[in-house]
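For this depiction, one protein chain was excluded, whereas all remaining protein chains were kept in their positions.
Entry: subunit A
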Amino acid sequence: MIFSTLEHILTHISFSIVSIVITIHLITFLVDEIVKLYDSSEKGIIVTFFCITGLLVTRWISSGHFPLSDLYESLIFLSWSFSLIHIIPYLKKNVLILSKITGPSAIFTQGFATSGILTEIHQSGILVPALQSEWLIMHVSMMILGYAALLCGSLLSVALLVITFRKDRKLFYKSNGFVNESFFLGENVLENTSFFSAKNYYRSQLIQQLDYWSYRVISLGFTFLTIGILSGAVWANEAWGSYWNWDPKETWAFITWIVFAIYLHTRTNRNLRGANSAIVAAIGFLIIWICYFGVNLLGIGLHSYGSFPSTFN
């Protein structure tokens, strides 16, 4: 009873903080960048992080098993991972780009998890026999951490693509403008070009930063994903009788792994770096969602724990 009350309180606190943080983000984005307000939103995410940690610990104690047995818990864990990835660079006082991605991601997953859509599965369920293993902690936490890092990294790549694409279009648009304007003001054009080149410089700096950080975060996520998949394989050899079953979830995790392996390989080649590798990462972004949600929504295979007892009950 105490646990469920505590859980309720923590859920509500984290959700309300998250909504406040969203509002602050919107204000700073739409109205004006107020330093104090922005800083408070950062602090808000730290508080959220502790709330979610508390939530997970409460669930762990009350249910007696590691709280990663269903979609709701894994979503909470995902938003916990996002806020963790958000906090580390914040404490180190660098990488502002990364926090632009992780913050909202944490907000959205937390919002989605606590929103009404998944209400029925909020109560912590029981653990089916196949999940009762120490491997649960390692496999699932590594997978979700991997997903979180890969999602962040691929979102950075998507941002890179958007900026690259917009730059091209805007330049084209502006050069059209030149032709019209140059009829009237010759001098103005010169001014404009210097302004643009400065802007271009910042753009290319930003693109470089995005490229670099998406690479670093994806490599980190790839490491987690590798460990997650392999520990899952070892676990499957204990529980299901074979280390690889070509189960849909397994297959999609492998596809995710391959896509990000392709990303890492495109990075080794100079000609393929930049936009090309970013496109691969953007594909990876979609594939993670298919792997994480799609397979569970279809409820097929051994990993669909909503309907798992079909093979064992």
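As a convention for this text, a residue touches a chain if its C-beta (ideal position, glycine included) is under 8 Å from a C-beta of that chain, and two chains touch if they have at least 3 such contacts; residues count from 1.
Methods note: contacts and distances are computed from a predicted model.
Selecting from "mRNA m(6)A methyltransferase", "Trafficking protein particle complex subunit", "ResB-like domain-containing protein" or "DNA repair protein RAD51 homolog 3", the unshown chain of this assembly corresponds to "ResB-like domain-containing protein" (UniProt protein name).
Listed residues A:4, A:40, A:132 or A:204: the one in touch with the omitted chain is A:132. Note on the undisplayed chain: of the listed residues A:49, A:66 or A:213, the one touching it is A:213.
Considering the full assembly, A:248 is the residue among A:44, A:153 or A:248 that touches the omitted chain. The chain not displayed touches subunit A at residues 94, 126-130, 132-133, 135, 209, 212-213, 216, 219-220, 222-223, 226-227, 230, 233-235, 237-246, 248, 251-252, 254-255, 258-259, 261-262, 265-266, 268-270, 272, 295, 307, 309-310, 312-313.
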